[in-house]
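Here it is, the structure in full.
Note that this complex is displayed minus one protein chain, with the remaining chains in position.
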Amino acid sequence: MDGHSHPTTGRPLCSDASLSPCLRRYSEVRAATLHHAAPLSAEDMVVQSMTDASPAKWHLAHTSWFFETFLLSPRSGYAPFDPHYGYLFNSYYEAKGARQPRAQRGILTRPALSDILAYRQYVDHHIRDLITAGLDAESEALLALGLAHEEQHQELLLMDILHLFSLSPLAPAYDPAFAADAPVGETRFLACSGGLVEIGATGGGFAFDNERPRHKVWLEPYQIADRLVRNGDWMAFMHDGGYARPELWLSDGWAHVQVEGWRAPLYWRLDGDRWQEFSLRGLHPVDPDAPVTHISFYEADAFARWAGARLPTEAEWELAARQNGLQQVDDVAWQWTNSAYLGYPGFRPGAGAVGEYNGKFMSGQMTLRGGSAFTPAGHARLTYRNFFAPEKRWVRASLRLARDHA
Amino acid sequence: MDGHSHPTTGRPLCSDASLSPCLRRYSEVRAATLHHAAPLSAEDMVVQSMTDASPAKWHLAHTSWFFETFLLSPRSGYAPFDPHYGYLFNSYYEAKGARQPRAQRGILTRPALSDILAYRQYVDHHIRDLITAGLDAESEALLALGLAHEEQHQELLLMDILHLFSLSPLAPAYDPAFAADAPVGETRFLACSGGLVEIGATGGGFAFDNERPRHKVWLEPYQIADRLVRNGDWMAFMHDGGYARPELWLSDGWAHVQVEGWRAPLYWRLDGDRWQEFSLRGLHPVDPDAPVTHISFYEADAFARWAGARLPTEAEWELAARQNGLQQVDDVAWQWTNSAYLGYPGFRPGAGAVGEYNGKFMSGQMTLRGGSAFTPAGHARLTYRNFFAPEKRWVRASLRLARDHA
Amino acid sequence: MDGHSHPTTGRPLCSDASLSPCLRRYSEVRAATLHHAAPLSAEDMVVQSMTDASPAKWHLAHTSWFFETFLLSPRSGYAPFDPHYGYLFNSYYEAKGARQPRAQRGILTRPALSDILAYRQYVDHHIRDLITAGLDAESEALLALGLAHEEQHQELLLMDILHLFSLSPLAPAYDPAFAADAPVGETRFLACSGGLVEIGATGGGFAFDNERPRHKVWLEPYQIADRLVRNGDWMAFMHDGGYARPELWLSDGWAHVQVEGWRAPLYWRLDGDRWQEFSLRGLHPVDPDAPVTHISFYEADAFARWAGARLPTEAEWELAARQNGLQQVDDVAWQWTNSAYLGYPGFRPGAGAVGEYNGKFMSGQMTLRGGSAFTPAGHARLTYRNFFAPEKRWVRASLRLARDHA
Partner (left out) sequence: MDGHSHPTTGRPLCSDASLSPCLRRYSEVRAATLHHAAPLSAEDMVVQSMTDASPAKWHLAHTSWFFETFLLSPRSGYAPFDPHYGYLFNSYYEAKGARQPRAQRGILTRPALSDILAYRQYVDHHIRDLITAGLDAESEALLALGLAHEEQHQELLLMDILHLFSLSPLAPAYDPAFAADAPVGETRFLACSGGLVEIGATGGGFAFDNERPRHKVWLEPYQIADRLVRNGDWMAFMHDGGYARPELWLSDGWAHVQVEGWRAPLYWRLDGDRWQEFSLRGLHPVDPDAPVTHISFYEADAFARWAGARLPTEAEWELAARQNGLQQVDDVAWQWTNSAYLGYPGFRPGAGAVGEYNGKFMSGQMTLRGGSAFTPAGHARLTYRNFFAPEKRWVRASLRLARDHA
């Protein structure tokens, strides 16, 4: 995900009568980003651990660039904080011109963290003025988009730091008190009757463009697990030769197993004969009752095949989440579906540069649903479509099984 | 495609009462393969031009290996033609053991072409005996699969030879008399009302497993072009900066444009200020009225966006082909859809090793529909699902536009 | 160079009668390293710009690791500062065990710079105690080696920072007051009569193992330039098609020109129609009278061929430097020779792990002679052998022409 999603319409957040909720939400989101960065040193925040990841400092700057570019710069009289930043902190918006190559975000030792913090304050000051002066509907929509965008980068910041720290021989903890995932009990399969249903965002509140339009889908009857697959289940898969049996794998997945030597979830490490897991709270034994996390789509798919099940489609997931008693919907880990990330029937990307937000990533990726322990509270929705390439493992992703109605 | 598709059931082709049609079809398919190879020298047939392609000699051998492996070897008393061939000519069947690495198919100067021709005769002899002795339903299904498989490799052989010859500074013609594509008139959009429709293969005749089960799909009203996009249309796209405007492209497609320097369809070459096209009949001027061919999904998608249209989904294509007056359905070029190649609801791969035929390729690819001038007559069906990765250009692929109902 | 060189014998530096010179030199060298780092922030010091380069923080730590590993750890009772550092800061000493992969030195945001500074103090404290207690000859030699090693890393630190900053769109200056190279006048060729001469280090003072043994070499009469090639000369080469004429280049060099798009020295940039150069003092116009720097061996060799000259051999360079009035011997830039970096006749690497210091790099590299503006004063010698692969350009290297006696 960096490819995210833009809103078409939204709840009035910043109408005249409600300035303070609007200011409050802006302040809370911006403060939360800094809170995520608080355990990190300037050194921690400058390094890029792989092309997929970005330095924490870059996340801090890019989220500010988003507000500056789409809300401030179009206004006459606004003086950009620094004319270089448009180049340095544009992620992928071709309509906004050339940019620092993604793989080279980590050489930006300058501007310093202190400069970026000043940039954030500068942007905050101007955005607050804008809110106070009153926003038209388009600006309000862009503000809501900017805030959702910043929340997405909060999750990315945690994913990226975890990846960076996982490479360190010192195995540093981001936060030793970061909450562990709660144990999960036995899974039950819930029956869904299917039929002609509707999925996707309704007109009401904020949603990204890729969640719209709401549309009809025909579903055959199916069953879906009420909770996520656990580490202990995953160990059983491993002990049964899960990573050594090509018949369980998609062809491209099996190629990854062999070339990259996958033998366990990304952050598991064998210590003698005990599996340890590296997480934001450091290195600790794998809890067999906690949900498995940091697996690719290919691994999720292979596990499901081994288990005599399959992954749900997006529509199956969304319907079940709306109707049934699913647990661990959005507070533990994103859940791979067997749906490719494509536009819904009638999909229209937003106008202007923000039209690049989601639509241009609609190839080569699989959709994930739900939300994760890294996702800001209240950020996700049941219609939310997250997406990553099927081999990515640094996402906080798990799986929920489904199967055809017996 | 070398991922193809296996049949679950089929018309009785080889029942006792109809031995001669069965023998005749077997002989015709096998002879057609040799006919495809007839313009080629032994030298032409040994070389592999890229990892995606295979030597013509390898196609001749592998299609025989398929019959030997799935129909002959399981029978007691059958002596394999050569014990090495199981290794040399297995394509990707993990259940059938280790195999010559795909990228190394071109180093097999031995066995000689004459050995492979003898292998074909040996297999033909034994298969004919088998047919004459009478086939049970399972063997008959495998025979039908083997014949469909061989027909797929006939198309691959032409694709691969065209690619090989396209690399030669001599630009040799495969067959100077190979038929040129007929000119296309102006496109009209046909209206389809959609609704709750069914797609996929019915129980009746031969179909690959990936065409099943027939299932319900909800479709919004749409329009679909009655014919394919033409070279002249493509030139207009090029002249309008089609390959230079990132806003027209999916993000992954744009990366390919830049890294691989795409500026025109794969086999177009600028000769002074005139575009030439290399085809099986050699190098000749691009005919602006003929359908554009040898474009990737990314290019098709970008063109459609430029044209204010989109690609149809698989279901839209199949419904329109069944109901309407589509032209150029299966005799010119495969048609990229905007559907990812995934299993249909309730999809079950075949039992045993042939279960690897299609199912394990269900990630990372897009579906194409129709058929091409390289496809053997009668091979394709309206429910047929061809599939390739979105950047592949050596497929004989074109595009048919669609759009939402106004 | 990170492959350096170890001493076999040396001037008594730390004998009982001269403790204070020994302590003084140790303190000066260690302080100079910190002085080199002074203009840098912690963020600047953590990033690795390419595999060849190392983060400044890593240089600070690794030089301390060298003293700790070879002088302190062998002594009973010494407690390492941190047991992880042996892994983190070993460069390439196989005899000292596993180590952080070279390409991953830049992910070490931890240990923090403050930790490394404390590490330096800890090592300094123990080394000073050791010196004060008196060193035996072997330890004294290792101390001298450690100091020469640290001086080498001072130069590497500057090379690496220049490379890192050169990638930044902000083009930050390391030190705006860093001295510019003085202009050079017209070159004169000096005649050397050659004959049976001796080169290499004599027994007297400190020298690396690769400078020994002193040995006889037969030289034909030759001529050598009294100074380095200038930027203005280089521009003439460029204007004469120097980077576009394969006949001027070694085959491997021409391949680099084409694949990497070399068009000018590494740090030159075309600004409109004026060439700018990026150096430690920032971006500034190229001075046509200053020596050319940051060119590869391939470029030096091509320039020499274009100029109707050649590069000198090591022996020619050393003899001329000893006998003649060469200018810019060691204060501007290292000078590529046409000698491959191989052991001298009778070469013996030092005993133990320090035997890996130089000898194991004796393949694939060319020798450079002299010294550079980045080299600590007093570090180099006329017998000093620097070495890099022929395509490396981030070395502060230039060239001095030679030719056969007319």
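When the chains are written out, they are named A, B and C in that same order, and each has its own residue count from 1.
Just so we're on the same page, a residue touches a chain if its C-beta (ideal position, glycine included) is under 8 Å from a C-beta of that chain, and two chains touch if they have at least 3 such contacts.
As the structure is a computational prediction, the values presented were derived from the model and not from experiment.
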item	value
Contacts of the hidden chain among displayed chains	B, C
Sole residue of C:146, C:265 or C:390 that reaches the chain not shown, by the stated touch rule	C:390
Contact with the hidden chain (one of B:60, B:108 or B:184)	B:108
Residue in contact with the excluded chain [from C:109, C:293, C:338 or C:398]	C:338
Per the touch definition above, residue among C:125, C:188 or C:216 touching the missing chain	C:216
Chain C residues that touch the omitted chain in the full complex	3, 92, 94-95, 196, 215-220, 246-247, 249-254, 297-298, 301, 313, 338-340, 342-343, 345-346, 356, 360-364, 366, 390, 404
Residue ranges of chain B at the interface with the undisplayed chain	41-47, 49, 57, 84, 87-88, 100, 104, 106-113, 164, 167-170, 172
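As a convention for this text, only the chains that are shown with their structure count from here on.
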item	value
Graph class of chain-chain contacts, one of line, ring, star, complete, other	line
Central subunit by CA centre of mass proxy	A
Most distant chain from chain C, judged by the mean position of its C-alpha atoms	B
Whole-Å separation of chain centres (CA-atom averages), chain A against chain C	46
Residues of chain A touching at least two other chains	none
